[in-house]
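Apart from one protein chain that is not included, each protein chain of the complex appears where it belongs.
We call the chains A and B, going by the order they appear; numbering starts again at 1 in every chain.
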Amino acid sequence: MFFIKAYPIFAREGFAMFLQTEWDPGAQKYGVLQALVGTMLTSVVAIALAMPMAIGVAVTINEVLPSRLRTIFGSLVDLTATMPTVLFGLWGFYVLGPFLQNAVNTLAGGAVMTSPSTLFTASVLLAIMVTPYAAAVIREGYALVPKAVEEAIYGVGATRLEAVLLKLRYVISYVLGGFFLALGRAMGETVAVAMVVGGNYAHLTTNLFQSGITISSLIALQFGNARFYTYAEPALFAAALLLAIFGIAINTAAIYLIQKWQP
Amino acid sequence: MTKLEAKNLQVSFGNVAVITGLNLSIPEGSITALMGPSGSGKSTLLRVFNRLIELYPEAHVGGYVYLDGQDIFEIDVIELRRRVQMIFQIPNPIPNLSIFENVALGLKLNRLAKNRKELYQRVKTALEKAQLWDEVKDRLNAPAGKLSGGQQQRLCVARSLAFEPEVLLADEPTANLDPENTAKIEALLLDLKKEMTIVLVTHFPQQAARISDYVAFLYKGQIVERGPTKDIFTKPRHELTEKYVTGRLY
Partner (left out) sequence: MTSTRKVLNWIGMGLFVLLGVAATIPLFLIIIDIYSKGIDAINRLGGLWHFLTSEPPSPLSKSGGVGPPLIGTLYMTALGAIGGFALGFPLGVYIGEMRREKLANAARVGVNVLVEFPTITIGLFVYAVMGLVQDDLNRYILGPVSATLKAALGNSVFYNYVSWFVGPLDSFNAYAGAAALALVMIPYVALITASAYASVAQPLREAAYGIGGREFNALFIVMRKVVSRAVLTAALIGTAKIAGETAPLLFTAFGNNYYAPFTGSTGAVSLWIYAASETPYNVQIMSAYGAAAVLLTIILILFISARIKAIHD
């Protein structure tokens, strides 16, 4: 379906559109490389921030909290996953972005981050948003560590921390599964990113602290406009096709890993 | 000499009392068999001795246990587990770690080996003592989960022996093994009692008769009778003990 819709642009540009960096429908330029790079950058940074938090959530719930608090804390994390993304976007735009700009510029001692809405803002917001998804998978795995293995670990004189690390190693397939699922989420997230990424769809940037664009936010921001140009809509469908392929690939990898490496 | 001593020990899981005022002393350098019907608290008692009971949040422990006269609840728990090792009913190597790592893990964590050479040597010695070395020396890096059940159990013994423990707790170590592997483990335990004190939980009176020096008979969380193995089997003083050793009580 997406391919049919995207066909006109492929016929015109070939796959070169994925290698061009300028998006300017008025000038018939439909490059999406800048968005591709933006998607990669934001999701990688987001995952790097989200994974430690997700593991922290799983460990806190399973190892530290008494059972009553466990339910409450777990509910809070689940609620974070249920929150509408547009609310994250709103908060990200008005609170998180300015805060990050302030913090980064203070730490760097100069105007490094020129706008509150940048690839970095999007990355941090994404990290917050995808943490519960990764945490859910890791929690599920963590709960599967058999009591016998736990006794073996403590029996050889492991401290709490050492036991935690050994257990995480035991359920490594779940940690990886959570990683991939969160990565998929981060790459596909649209509205919140569109609200805080800065919407710089015209030019390529690899500077995290500048305004940028991602594939999904390009689609969201440009679709309304696209009807007025012959090739803009096909180009956006081509971008969506790419996104869908990424999504399928990543999720398949995640499911495969979880099923294959079952402890 | 008494190695381990429990005084007025009580353990409950939630509202269920499992051990109710238990007194027991375990002599050094011997094999003491704990016998008793299912649910009498044998496994729980073992898990008190090395404080693995603390992994069960709903368990509550009262009373005293002394190791060489020292209250075990005042010994650092990791130190205690190093001195009091345990093997389990279902062999529980950490399946994703290699054979070598399983034995080396405790030594590494507790910094018990000064260098890699010493670590290797101690792992080797432990595996030799557990009579597993010849079978695994060519595949030390294979995952432990790949071993057969009997080999896994001996691997667990090796893992314990690597610590050179003072006490070895064995929780029905042969319950899931075939006769041939059972014989191997029993021979091993007999050999080991020269170096350490062994507490063996067993479901088979014959096993206690074969290898233990002393027998303690548990019933509903208390010691009903305790004495030299021979006495327990030939002239039990308590009716319950007699019923059990003659197979009329499970």
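Rule of thumb we're sticking to: contacts are C-beta pairs under 8 Å (C-beta built on N, C-alpha and C of every residue); 3 or more make two chains touch, one makes a residue touch a chain.
The shown structure was predicted, so the numbers you read here are calculated from the model rather than taken from an experiment.
Summary of contacts with the chain left out: across A:80, A:115, A:207 or A:230, the touching residue is A:80. Only one of the listed residues, A:25, A:155 or A:188, touches the absent chain: A:188. Seen across the whole complex, the unshown chain contacts chain A at 1-2, 4-5, 52-61, 63-64, 71, 73, 75-80, 82-91, 93-96, 128, 131-132, 135, 157, 159-162, 164, 181, 184-185, 187-191, 194-195, 216, 219-220, 223, 236-237, 240, 243-244, 247-248, 250-252, 254-255.
Criterion: only the chains that are shown with their structure count from here on.
Rounded to whole angstrom units, the spacing between the C-alpha centres of chain A and chain B is 49.
The residues of chain B lying in touch with chain A in their complex are 50, 52, 55, 57, 78-79, 81-82, 85-86, 88, 90, 92-96, 105-106, 109-110, 156, 159-160, 163. Chain contact summary for the complex, chain A toward chain B: residues 66-67, 146-159, 162, 166, 169-170, 172, 263.
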